[in-house]
Structures are given as C-alpha cells and as structure tokens.
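For reference, the structure I am asking about is given below.
One protein chain omitted, others in place.
Order of writing sets the labels: A, B and C. Residues in every chain begin at 1.
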Amino acid sequence: MNSPASLRERLYILVFQSDTTAGRRFDKALLLIILASLVVVILDSIDEVHQNYSGLLAAIEWGFTAIFLAEYLTRLYCSPKPLRYAFSFYGLVDLLAIVPGIIALYYSDAQYLLIIRVIRMLRIFRVLKLSPYLKQANYLMSALRGSKQKIIVFLVSVSTLVTVFGTLMYVVEGPEHGFTSIPKGIYWAIVTLTTVGFGDIVPKTPLGQVLSSLVMITGYSIIAVPTGIFTAELANAMRGEQLRHDCPNCHKGTHGHDAAFCSRCGHALFGKRD
Amino acid sequence: MNSPASLRERLYILVFQSDTTAGRRFDKALLLIILASLVVVILDSIDEVHQNYSGLLAAIEWGFTAIFLAEYLTRLYCSPKPLRYAFSFYGLVDLLAIVPGIIALYYSDAQYLLIIRVIRMLRIFRVLKLSPYLKQANYLMSALRGSKQKIIVFLVSVSTLVTVFGTLMYVVEGPEHGFTSIPKGIYWAIVTLTTVGFGDIVPKTPLGQVLSSLVMITGYSIIAVPTGIFTAELANAMRGEQLRHDCPNCHKGTHGHDAAFCSRCGHALFGKRD
Amino acid sequence: MNSPASLRERLYILVFQSDTTAGRRFDKALLLIILASLVVVILDSIDEVHQNYSGLLAAIEWGFTAIFLAEYLTRLYCSPKPLRYAFSFYGLVDLLAIVPGIIALYYSDAQYLLIIRVIRMLRIFRVLKLSPYLKQANYLMSALRGSKQKIIVFLVSVSTLVTVFGTLMYVVEGPEHGFTSIPKGIYWAIVTLTTVGFGDIVPKTPLGQVLSSLVMITGYSIIAVPTGIFTAELANAMRGEQLRHDCPNCHKGTHGHDAAFCSRCGHALFGKRD
Partner (left out) sequence: MNSPASLRERLYILVFQSDTTAGRRFDKALLLIILASLVVVILDSIDEVHQNYSGLLAAIEWGFTAIFLAEYLTRLYCSPKPLRYAFSFYGLVDLLAIVPGIIALYYSDAQYLLIIRVIRMLRIFRVLKLSPYLKQANYLMSALRGSKQKIIVFLVSVSTLVTVFGTLMYVVEGPEHGFTSIPKGIYWAIVTLTTVGFGDIVPKTPLGQVLSSLVMITGYSIIAVPTGIFTAELANAMRGEQLRHDCPNCHKGTHGHDAAFCSRCGHALFGKRD
C-alpha cells in the first residue's frame, strides 16, 4: 500500500477489496445502487405505477444497467486474472445483472431480470464480513454446520411424515373436499405440519379432522427438534472451549473446562500450593 | 427526607419519583386513570356503544383530559428544570396526551388521539422498575443486547429470503392468483415464512405450491435461529453474574461472584497470600 | 396400617389416599368413569347422535350422576372432617359434578354441566403424582415457577404491543375491511402476533399490510423469548445443584460445581495429595 501503484492496481483495491475505507465505501455505494434498482423493479410491478410512470422507470432502469455495465467492464479491466473473474460465481452474477437489461431494450417483457439483481444483494455479506458482525455470523454458521447431519435426519423424517399423512388424507377426504391428488395432499400436510394453515384446503370428514389434529400436534411438538438441535449447538459454539494447558507431568494438552488435576496422571495442573 | 421541604419539593418527590410509598401510589393511580381513559377510547370505537353513549363517553373523556392537563401543569410547576422536562420524551408524550383531547372539543374527528395515550402506558415500566421484576427484565434486556448483532444478521437474511421468494411467486403465480405485484408477493412471503398463513392469498399452480412448501419448511426451520440465539444468550446472562478476572497462576477467567481464591488451583486471586 | 381399622377408616384410605394398591385402583376407576361420562356428554353434543340416542344417553348420564352422588356421600361419611372436605376445592368440584345432573332431570337444558365434569379430570394429577412422572412434573413446575416474573414482564409487553398494533390497524384499515372496532383490532393483532392467522380479518390497504408484516415478524421473533426463558430455567432446574461439602479450613458449605479449592480461603477441599 505504501509503494506507488498504477491506476489498475488502485482500481483493483477499490473495486475488489473491502478492507480500505475507499473500498468499503465503494461496496456500500454499489449496494445502494443495487437496492435502488431493485426498488425500481418492485415499483414497476405495481399496476398503477406501471401505467403512469413506465417510461420514467424504464429510463432509470436503463441508467442502472449502464452503471452495472461500466462496473463490470472496470472489474474485467483491473482484475489480474480477468477470465477467472468472468467465470467466477460473482462474475457470472454480475454479467447476468446486465444482460436482461440490454435484452429489455428490444423485448419489453423483461420482468424476469429482477430475480437476478436480487442475487447481487448477496454482496451485502461482503460488507458485513468486514464488521464485528463477522464473529456472530461465524457462531451461527458453526452452529449450523455442527447440526447439519441432525437436520438432515430431521428433514428425512419430516418428508416421510408429510408423504404418509398427505396420502392418508387423499384417501380419507378425497377430491370432493379439495384433496384432488396425492401431491395436493402432501402440500396440505406441509401447510399443516409447519403450522402455517392457509385454510385453502381443510378436512371436512370426522376421520380427516382426527388425522389433521394428529398432524398439527406432531408439527407443534417437533418444532422443538430443530430448535433444540440449534440451541444446543450454538451454546456449544459459544461456550465450547476446553482448557489448553500442558500437564507438567504427562503433557496431556487438553483438559475439562474446570480441571485442577490431570485426569490421566492425577498430577496437579498448576503447581502445588504450599 | 428528614429536612423540611417546600410544597414544590414535596410535589416533586410525589410526582416524579417512585421510591416513596406516596410516589408509588401516585404512579399506580395515574396508570389506572390512563388505563381507564384507554378503555373509554376503546369502548367508543365500538359502533353500538358509540351510538348510545357517545355523549357520556365524550364527557368522561373530557374529564380525563382535564386531569391530565392538571397533572401536566403540576409537573411543569414542581420540576426544578421545567423546560428540560417539557422537551424530554415523557414530557412530550404527556403533552401529546392532552392536546388531541382539547382539539377534539372543536373537531369531533379525534379518534387518532387514542394512540398517543397508549404510549403513556409505557409508564408501567416505571412502576415495574421498582419491583423485583427489574432484575428479571434486566436479564431479558441483557440477553437481547447480547444477541443484537446475531439478530441483525438473521433479519438481513430473512429480508433477502422474502424478497427472493416474493418475486419468484409473483413471476410464477401472477396477478390472476392474487399476486398482483412484487410488494404483494413479499407480503405473502412474510405471511408464509412466519407461519401465520392468513390464506387471503394462496398459490394455485403446482410450481407455486412447491415454492410455498419450500418457504414454509424454511420458515418452520429457521424459527430455531432466533430461539437458539436468545436461549444461549439468556443462559449466559443468568449464569453470567460471575467474576471476570484472570487467575494469576492458572489463568482461569471466571470465578464464583464472591471468590477470593481460584477454585481450580487455590491461588489467591488478588495479590499473594502470605 | 397394621392396626385394625373400622370400615370408615378403611373407606377413608381407599377413597382419599392413593398410596395403597386399592386406593390407586379406586382413583383409576374413578378417572375412567369421569372420562366415560365426559364421552357421553361429548357424544350427546353431536346432532345425529342426539336425535337417535338421546334417551339412552340421558339414562347413562343419569347412572353416572347416581355413581358420583354415591361417591360424594361416601366421601362425606368417611372424611374425618366432613365440613372441611365439603368446602375444599375438590369437595366443591365433586358437588358441582352432581348438581347439574340432578337439575337436568327437571330442566333438560343442562348442556352446561359438562364443563364442570371436565374439571374433575384434574384428579388425573393425583394419579400421576404417585408415579415416576412426579419428578418430571416437578422439574417443569420449578422451571415455570422460576420463570414466572420473566413471563409476566413478557405478557405485559405483548399486551402493550397488541393494543398499540390493534389500534393502529383500526385507524389504518377501518371498519370497511373488517376492523370494526378497536377490540376487533386487538383480537386481530393477537391472532397475527401468535402466528395463528385465521384469515377471517385480513389487511387490504398497503399500509395495513406493511404494519401486518411488522406484527408478524415481531411475533415470529419474540416466540424466542418464552422459549428461551423456559429452556434456560429448565436447564438450571435439571443441572442445578452446587457442590455441598464443608471446607476443612473455613467451613464454607457450598462451592462451584467443579471446585477443587475453597474460593474463600484457598484451602484444598478434599485433602492434600502427597
């Protein structure tokens, strides 16, 4: 940083890195622009707004596309390995954020482009990374990673449950009460088990209502499972550490959190008191 | 308290402080009056009541406004720094609780005044403060404070999720199934992710129902995240009243809150014992 | 128990106590009869059943009333202090379980009697008390007792929240969208905050939907609070105990769960190792 740097190198630091003040400011500005372009897309989807301001919004959208194009070309220019950037995840997302905007100049039916810009919002995590939020996010990630296997077991059980109950409800209630097929029954079972309960399909027969009650109480009870898994893992991640101290006698390196004596050789860990 | 005090000083202690019996009684009486005035406003919003008793209720409301005015003037009179009180949070709320009542004498369309009186109910925390509830509220607050950053990470992720899913549902289901705009889609995504599930907008297409199932299972699973965060922090806060001090000998970092010697190695925590 | 006992004494042990085999069997039989009488009441409430079997069900119900009357008189007879029993909680409930049955002989509109019999089901806890479930129920009760104050703070906050949001929704949405009064708004706020979401009243205006989203996300997040409170208390109740051991030097009686040395005088708690 204290050696003279070419424009390309300074651009690289500004555009790609976020540990300088300028780089962080650049990332924040970019996020604001992405957010603004999303707001324009969202506003454009509202019928009244579209009918009155579609011209204005299209112009603004065009401006954002130009900005993103300029940004993309800058990234290509200053990147030490342009091809590697172009085919990286972020590179492809950056490209996909521009292409539909250009296509939309010729085909106005470009409402699908909006989804891609939302993906760009993932950059927000780059900004967060550089803040004290990193450590907290890490706790959460390590708790999630630690509970991955338990969550898979849980999801497999839930999938089996909704399949069984969805099929049973299809058989019991039948098409005349809205359970027109097994997939519909499974959809209903998910709606019910997760305690969402839209009410678009509801059981009408007594047996169906008994089965529903079973699904609901199951759903209400097993909500404890992911919560319990995650809480236990998070408490682990936050407390977690063992005492790292070499036993003076046998050199065992880790001990229980509160150990006074080595559990392998019985030697006092911190010198005899006399 | 054992020195002779002027009326103003005695009023000040009565009205502003709540550590004397009289002061606490004053606060409780005030809360009851606020509650009563809220009940009157609530009753007045019911159509049948309004048609039969609107005159009576208006009179009672007028009485409450008079009481609050008298209270406000007393506070101004006995406060050592009247201006500071007048522009403090509570001072402004106290004023706002009177003004609409006076305006309502001329313009009867004063139904909005009620919200402001609800804010006055915040005084209930002053009364609670003086009770054993304080310590418990503190535990809760410190757990919330400790999990603030994690909760922001969580809320950012949830916001991204509902935007992505709301947009997808708008594209997939379209206006003919109630998803008339992206904001409506986001509203639906929030209704579904939080497992509320009003059922005013529901997916009709198979793809929409598959996406909904995804949203519901996500919502059902990530309810674990705030719970886990909060539980782990609360357990910390409740255990946590520990002495944080490194043992000079073994570097154990936390000790019982009245510890003089390290419970692990027996070394004096604060200076050598001889 | 090994002394000869009069009929009255033996009846007392059978009817009031549940630590003998016979007493437990009596309690279980009573529970089954109460349950059967509840099932009869429930069946009688179904229209088709009522139209076809109302005579039969009334006769059975009459039989149950006779049994309960006999039981009540027995209790009065064998109780050492009949008046004390008659005015105790269980005594009044036992009486209330009979009276409506007798009244129903003259006035057939006795559908309200059923609620009272349900209260008798509370006896199930007497049976449970005598089983290994007691210890588990105790854990739950002590966790609930420990979190009582925190839960009151929580419920006060929730009440304030639903009042504020219910009023706001009444003002924003108005009677034309189903929010006909503030109490209705508060009812809607409770339905939404608890994530039940019936969908009988739903916001129609954009501002109302934004407010609703706020309520839902709040409700979804604060579900963590009671869970966190209860989990932390339960973990406390289950782990809970401190080391009870007199320090040989200073006689401090309780120590941290893993203490090797007294935290007050630094003396080794369990004798020197040599």
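A few notes on this one:
Keep this in mind: a contact is a pair of C-beta atoms (placed from the backbone, for glycine too) under 8 Å apart; a residue touches a chain by one contact, two chains touch by 3 or more.
It should be emphasised that the depicted structure is a prediction, and the values quoted were computed from it without experimental measurement.
Note on the undisplayed chain: of the listed residues A:Ile13, A:Leu38, A:Val158 or A:Ala260, the one touching it is A:Ala260. Which of C:Ala97, C:Ile190 or C:Cys262 touches the hidden chain is settled by the complete complex: it is C:Ile190.
Within the complete assembly, C:Ala143 is the residue of C:Ile13, C:Leu30 or C:Ala143 that touches the hidden chain. Those residues of chain B that touch the chain absent from the view are 195-199, 227, 231. By the touch rule set out above, chain C reaches the unshown chain at residues 38, 41-42, 45-47, 111-112, 114-115, 118-119, 121-122, 124, 128, 132-133, 136-137, 139-140, 143, 151, 155, 158, 183-184, 186-187, 190-191, 193-200, 219, 223, 226-227, 229-231, 233-235, 238, 245, 258-260, 268-271, 273.
Contacts to the hidden chain, counted on chain A, fall at residues 149-150, 152-154, 156, 160, 163-164, 167-168, 170-171, 175, 180-183, 186, 192, 195-199, 202, 206, 209, 212-213, 216-217, 219-221, 223-225, 227-229, 231-232, 235-236, 255-256, 258-268.
Everything that follows uses one rule, which is that only the chains that are shown with their structure count from here on.
Each chain's centre was taken as the mean of its CA atoms, and the one lying most distant from chain A is C.
A rotation of 180° superposes the C-alpha trace of chain A on that of chain C, rounded to the nearest 5. If each chain is reduced to the centroid of its CA atoms, chain A and chain B end up 29 Å from each other.
Annotation: 40 Å between the Cα-based centres of chain A and chain C. Residue positions of chain C touching 2 or more other chains: 195-199, 227, 231, 256, 258-261, 266, 268.
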